[in-house]
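The complex is shown incomplete by one protein chain, all other protein chains being positioned as in the whole.
Going in written order, the chains are labelled A, B and C, and every chain counts its residues from 1.
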Amino acid sequence: MAVSNKFFTNDDLGLGTSEGPGRGVNKDGSVNVRRRGLARVRPYEFYHHLITMGNVPFLVLLVLGFLATNILFAAIYVGIGMESFTRPGGPGFLDRVLDAFFFSAQTLTTVGYGQISPKGHLASTVAAMESLLGLLSFALATGLFYGRFSRPQAQIRFSQQAVVAPYRDITGFMFRFINRRTNQLIEVEAAVSMAFHDPVTNNRRFVSLTLERSKINLFPTNWTVVHPIDESSPLRGMTAEDLKKARAEFIILIKAFDDTFSQTIYQRTSYTAEEVAFGARFQPMSCFGAEGRMEVDMDLLDAMEKAG
Amino acid sequence: MAVSNKFFTNDDLGLGTSEGPGRGVNKDGSVNVRRRGLARVRPYEFYHHLITMGNVPFLVLLVLGFLATNILFAAIYVGIGMESFTRPGGPGFLDRVLDAFFFSAQTLTTVGYGQISPKGHLASTVAAMESLLGLLSFALATGLFYGRFSRPQAQIRFSQQAVVAPYRDITGFMFRFINRRTNQLIEVEAAVSMAFHDPVTNNRRFVSLTLERSKINLFPTNWTVVHPIDESSPLRGMTAEDLKKARAEFIILIKAFDDTFSQTIYQRTSYTAEEVAFGARFQPMSCFGAEGRMEVDMDLLDAMEKAG
Amino acid sequence: MAVSNKFFTNDDLGLGTSEGPGRGVNKDGSVNVRRRGLARVRPYEFYHHLITMGNVPFLVLLVLGFLATNILFAAIYVGIGMESFTRPGGPGFLDRVLDAFFFSAQTLTTVGYGQISPKGHLASTVAAMESLLGLLSFALATGLFYGRFSRPQAQIRFSQQAVVAPYRDITGFMFRFINRRTNQLIEVEAAVSMAFHDPVTNNRRFVSLTLERSKINLFPTNWTVVHPIDESSPLRGMTAEDLKKARAEFIILIKAFDDTFSQTIYQRTSYTAEEVAFGARFQPMSCFGAEGRMEVDMDLLDAMEKAG
Partner (left out) sequence: MAVSNKFFTNDDLGLGTSEGPGRGVNKDGSVNVRRRGLARVRPYEFYHHLITMGNVPFLVLLVLGFLATNILFAAIYVGIGMESFTRPGGPGFLDRVLDAFFFSAQTLTTVGYGQISPKGHLASTVAAMESLLGLLSFALATGLFYGRFSRPQAQIRFSQQAVVAPYRDITGFMFRFINRRTNQLIEVEAAVSMAFHDPVTNNRRFVSLTLERSKINLFPTNWTVVHPIDESSPLRGMTAEDLKKARAEFIILIKAFDDTFSQTIYQRTSYTAEEVAFGARFQPMSCFGAEGRMEVDMDLLDAMEKAG
């Protein structure tokens, strides 16, 4: 109940009550909405994109940016004339272009060997601006690297399916999740909300589901979140078919604190009616090893067995 | 009511009860107050300014600082005498000045080609200090770039006008807002307070307005905040003229959590009585697109139609 | 009352009940305790010191570190023999030492002009390590600059004295404070606790004082915190002499949120009985300027006038 006050002051989560054919929240936690119009705020969107893109595209972008900048400056230096530089370069055009390119690279990275160096005033001026640009670019790159690493990185993996399985004397709606990273998550909170089609109002309605427990202090292994299907549960008496007919969607919100980086982390996912298995239950993931230490086998996250 | 406890433990928000002719909170959320006296804490104000100024002024400042530093050091090198350097330079004064300038730039950026390099002890000492200064400056610039990008950047855009429009069986005071950025804002809270002239005490008074909902969990589209004008509302029975006569000002406080950067974000705005449209309502901004996905047209934020 | 629940779950604040002659909390907010024994955790203490020391000592330390490192490496290069370098240098010992020093500076800053460069293998190896050290040092310096600027920097200035002045029909214990910086502080909370000698138990006791308001949302000007001395107040009926006899100390805790940097900020101070003026009140600090904007004169923070 505590979480329901915390997460759900209103029933619809901000997703709206009008109803489309698709799911409200995607498996990866993104919201199933497309935004049109209104030019975005450019610089911050660009930063946001550089921070959240994959590692390989990011590095490719850095190298391409380095090449493009050098090609641009090489063209400027060739335009100025390579006779403004101390090393005359070979006789051919290509030799001069390559010399200009290498000089540019040596300037942008500030390595500045000096075997080619600017003599003329214009070339010297352009080179000074290029070395300033180089330093500022790498100042930016430093900030980007740090921004990429330090941003919150929850790596919670949810079970592919939820189950409706025996729980004490009744049944319960259950799913489970693990922390894929080795850092400690603490004060982990879960909240579960069910969206469904209400035939009376012909609208999408939302109801929060009471959990057997909504918060744990330490999260070393896995957590099976349980909504007991007792008399007060909206799932009471519903079959797999009923859920599908109601186009039920279970929306999961997880909140945790990452001890290592002092950051609050959120993760979302959802289960559609099709992703809820009736008559199955999760196999245990943990046991006691030889040394008397609890061992968790992360690979068993999705392991289920027939039940009830 | 929940938010009123959170945001408003007191009615006057910290704005004071004495009354001037102007608005209390400006459209951009700044408070309409001028501070005089008391020399400010220089270094942090300067940092604060560098972090919050626009991108173009910031880059112009960097380039100007680079030029000014080089001009300063060039003057010192010319003063020491260019015969202390390996490249004697041209015969004219301007040639020597430009050589000094380029040497300075090559030292400050640590590119150090070496076609000009210090021979004399004094020139070498000054060059050593300049290269140290260069490195520290770029260490500073790195911190500034990161500070600029990582600081909280709410880009909430509010509707230009608020409306008093039909709401269920009664009317409601409404405004709406969108997130201009593509990042997810979650746990978004709103609080609305009305400031007005109290003819009895001749003071400015503040009252918080109850909201239909004061918090949403996900904020993918737009949120129309509604204060129902029911029997307990201080707006009950008031006309547009009444609001203007009372010099009413609606002060809006928004609080949200930015999932991408793990930061709490605040934004403020206000609507004066003149900015409240009676007998109008907001047009819907979202519909279901071809693929069954909800689509939001951000450009419709201010779209209104006649109502009631 | 709200704050007392938040700040004071216990009455003694963690300061202990045994009693010394001095004040518990110093004017600058530090706690009046000296710690002995237990070797501190070196690296983090060092970092902590580098982050919190003044700007001038920090820059002096950087320059001294630069000089010391260059002197050390110059000694190594002279020991290796300057004949391992391309520029033989002057005949005298001092010339060789200076060449070694300048070469070291050019290596540490990675400016590397090349007019002096290592020939021998040993000299080249030492130079390679020195340039690595240089880069890592400046990586560290970058982190330190950012750490210094980004750490929370509340610049709250409290009035030098508190007053017991007329408040509505009764009197109140009051002090006020301003934000010396131009950034916005929001959701500012205050809590006041009084420490005094209890003649019965002969111990130091703590009691929290109820405030007229304990939180404001916006803090554009100044805030006069008021504890009304009503029937429930422990100050009821006490004179200036009584406070001194009881060795009363008013401990102030301020908590605020810095909007610009998304940081929670705390500041503390205390007023001893000697720092409480009876029969005086604060002069107003704010008025309406020519343009109808509220103006605050920060220099009036300590301005008082006779009262009551």
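Brief remarks follow.
In the analysis below, a residue touches a chain if its C-beta (ideal position, glycine included) is under 8 Å from a C-beta of that chain, and two chains touch if they have at least 3 such contacts.
In this text, all values refer to a predicted model and were calculated from it rather than measured experimentally.
For the options C:F73, C:Y113 or C:Y271, the residue in contact with the chain missing from this view is C:Y113.
Among A:L13, A:L50, A:M82 or A:A105, the one in contact with the hidden chain is A:A105. Of the residues in chain C, those that touch the hidden partner chain are 7-10, 12-16, 18, 20-22, 25, 30-38, 40-41, 43-45, 47-48, 51-52, 86, 106-107, 110-114, 117-119, 121, 124-125, 127-128, 131-132, 134-136, 139-140, 142-143, 146-147, 151-152, 253, 263-266, 268. Against the chain not displayed here, chain B makes contact via residues 110, 112-114, 142. Residue-level contact of chain A with the missing chain is found at 2, 55, 62-63, 66, 70, 98, 102, 105-106, 109-115, 138, 141-142, 145-146, 149-150, 153, 155, 157, 178, 180-184, 186, 188, 213-221, 223, 257, 259-262, 286, 288-289, 291-301.
Operating definition for what follows: only the chains that are shown with their structure count from here on.
The most distant chain from chain C is A, comparing centres defined as mean Cα coordinates. Our note on geometry: chain B versus chain C, Cα centroid distance of 26 Å, whole angstroms. Here the CA centre of chain A is 37 Å from the CA centre of chain C. Contacts with at least two other chains are made by residues 106, 110-114, 142, 146 of chain B.
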